[in-house]
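So that we are looking at the same thing, I have put the structure below in structure tokens.
Of the protein chains in this complex, all but one are displayed in their positions.
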Amino acid sequence: MIDRIMSKRDKQKAEELNEIRSYDGPPVRIMEVCGTHTHEIFKLGVRQILPPQVTLISGPGCPVCVTPVDYIDKAIYLALEKQVTICTFGDLVRVPGSQGSLANARAKGGKIQIVYSPLDAADYAVEHPEEEVVFLSVGFETTTPASCLAAKRAREAGISNFSLLVANKTMPSAYRALKDSVDVYLYPGHVNAIMGTDTCRELVQEGVSGVVAGFTAEDIIHAMATILKRYAQGEPFFENCYEQVVKPDGSPGARKLMERWMEACDTEWRGLGVIPGSGMRLKEEFRDMDAEIKFAVPKMQGSAPTACRCGEVLQGKCLPTECGLFGKACNPLHPVGACMVSGEGACSAYYNYGSR
Amino acid sequence: MCVGLPAKILTMKDGMAVVDAHGAKREISAELIEDLEPGDYVMVHAGIAIAKITEEEDD
Partner (left out) sequence: MDKTVTLAHGAGGKQTNELIDQVFKKHFSNPDLTSDDAAVLSLDTEKIAFTTDGFIVSPQEFPGGNIGKLSICGTVNDLACMGARPRYLSCAFVIEEGYSMEKLERIASAMEKTAAEAGVRIVAGDTKVAGKGQVDGVFITTTGIGTLQEGVRTSGFSARPGDAIIVSGDIGRHGLTILLAREDLGIDAEVTSDCAPLWECVESMLGVTQDIHVIRDATRGGVGTVLYEIAEQSGVGILLDRAKIPVQESVQGVCGMLGLEPLYLACEGRLVVFAPRQYAEKLVEVLHTLKPSAQAAIIGEVTEDQPGRVVVTTEIGAQTLLPPPGGELLPRIC
């Protein structure tokens, strides 16, 4: 089935590439919200085929990039001071905290276990009853259900050595917070796969346009062509260009699970500050699985490097190349800011793919 | 933010499914999506099926 879709889309792709190249409508700023989009757009070289009046801005949708410094500090504290086993996605391992990264903590003897799925972390806890296991729960609506499932699995297994360090975030308030810097959003398809398209439709009423896009070359080209066609027509619009995955109602099962386990809270986004109601935390009844409470993690004074302009980059106010540290003090091997350390961060994409 | 991979369901048992993505096989949770069965394609993220992939309806 997938192969058939591919070949049909191949022909479409060539036509849409031509439409993009020959766009002669008004100037437009498109923000790709999702880090995976940022990564794929750079990897494909999409910017090179865009006419000059089309600007792509890399938004705040990389969970690693918007996770504040003190979160890493807390994880390191748990690994080194409390000797817990940290289970984490590989993405977080090299992110610099105030003093070093989890990779540094591992070198100091901290036990850092890379997992593919939060469920693996729960399984690890079941298999290692003698260890305290903390899963670093970051991510947006796409990833949060997996964390909830892990908590549920641990609860069902009756274990008490598993907890979560929660920094999950939700997108809608970020869309609203950034809407003045943007003309059209390229919505993160996999967030919409969970949440559906209601928010996007509401935003059209507020004058904010957008399309939901998938992640293959065909998906991205199709979405870009659609954006340019609709933008030239002048009316605010929303279109779902990823219908094979994103249903208008998203995944009710996943949302129900999240509502069962987590609730909204205020949270800090690195670079954007505190956005009210944009974070997730475990509900009161599950607080025994909240690592911060369980291990009485003290408040950390996460200090981000001062010359770093990641915050402005995340808001599309500054290009990575305009930051004084870019490519000099800050590069993927020695990242200063989070946008450089994450493979999906804007700075790392600019550096790695040699944006000229 | 969300690396996803389309994969085909090979087997299902107790809300877990074994999926195949171009020869890479893994057990994932399929409990968040209703009515899945072997042969269906799903979008996999962080070890769970986040959506069923349906064929496009147009042309």
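Note that the chains are named A and B in the order they appear, and that numbering of residues resets to 1 at the start of each chain.
Assume a residue touches a chain if its C-beta (ideal position, glycine included) is under 8 Å from a C-beta of that chain, and two chains touch if they have at least 3 such contacts.
Bear in mind that the values here come from a model prediction, so they are computed numbers and not experimental data.
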Mind listing the chain A residues that contact the chain we can't see here?
13, 17, 42-46, 48-49, 63-64, 89-91, 93-94, 103, 113-117, 120, 124, 138-139, 143, 217, 221, 332-333, 343-344, 352-354
Applying the definition given at the start, please give the residues of chain B touching the unseen chain.
1-3, 5, 20-27, 44-47
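The rule we apply is simple: only the chains that are shown with their structure count from here on.
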Cα centroid separation, chain A vs chain B, in Å, comes to 21
State the interface residues of chain B toward chain A in the complex, per the touch definition above.
1-4, 6, 26, 28-29, 31-34, 41, 43, 45-48, 50-51, 53-57, 59
Residue ranges of chain A touching chain B (in the complex, touch as defined)
1-2, 5, 8, 34-36, 61-63, 89, 116-120, 139-140, 142-143, 145-146, 149, 188-191, 193-194, 215, 243-247, 251, 253-254, 257, 344
